[in-house]
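Here the complex is missing one protein chain, while the rest keep their positions.
== subunit A ==
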Amino acid sequence: MFIEAKQINKVYFDKNNKPNTVLKDIDLSIKKGEFVSILGPSGCGKSTLLSMIAGLVSSTSGEIIVDGKKVVKPGKDRGMVFQQAALFPWMNVTENVMFPLRKEMSKKEGLERAQHFLKMVQLSNYPSHYPHELSGGMQQRVSIARSLAMDPAVLLMDEPFGALDEQTRSRLHGQLEEIWIDTKKTIVFVTHSISESIKLSDRIIVMGTRPGTILTDITVDIPRPREQHRQQIAALEEQIMGLLKTEIDKVIDEEQAYEAGS
């Protein structure tokens, strides 16, 4: 297996030193080149799990192996795209994309590489623009180009289109699918949108909350492009909705109990 999470547990201690289990006994394996979505309601620990694969957050117990190596810290073999583009405002588009390359290649090589990936996200006309001059969708595309430019084995995406409007999101879904087909990268995509996960991924890992566990692992075998298979999509959507409903009810019940208690 290319990415493997073994018996991951994550426990936070809150202000009163009470343990709070975020992730419980997570076992997950992902094949090379797979597009996997991690889907779940907010608070299920899906972003925490992704940050663990990135090496930004450590687990309380268990280990994560990526390409045969145990994850202990962040590395260029795992690119990450966040919900906010996280572009550096003091650098223009090209300089941002070249940021991860500056130590390992000459300026000229880096520039060529940046241009290549900016073309891939269809932003080759904006090399000298600064982030504040771009729309949210364009910023996110630069961020994707920046991650791809360091040629990671895995692309980790944490609700990358969550802050965008519906139309932009839909266009970027198409672009991401093309990029994935072109580059054959392994993508782990965190989202709370059921339709987004069905539209994009080979596999959907559905997570439940409190504590965060994997409820089920669904293989999506709807042929691409998927827009043409409305019925299959709708059926799958309904199936997942049913699964998540009990989870969402659980969150709401708990919140109401908390409010009643306080």
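Note that contacts are C-beta pairs under 8 Å (C-beta built on N, C-alpha and C of every residue); 3 or more make two chains touch, one makes a residue touch a chain; residues count from 1.
By definition in this document, contacts and distances are computed from a predicted model.
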Omitted chain, identified by the protein name its UniProt record gives, among "Ligase-associated DNA damage response endonuclease PdeM", "NitT/TauT family transport system permease protein", "Amino acid/amide ABC transporter membrane protein 1, HAAT family" or "Molybdopterin dehydrogenase": "NitT/TauT family transport system permease protein"
Identified contact with the non-displayed chain, of A:M80, A:M138 or A:V220: A:M80
Absent-chain contact - pick from A:A5, A:A54 or A:M138: A:A54
Option from A:K108, A:H132, A:K184 or A:R230 whose C-beta touches the chain left out: A:H132
For subunit A, residues in touch with the removed chain: 54-56, 73-76, 78-80, 82, 84, 86, 88-90, 99-100, 103, 130-132, 146-147, 150, 156
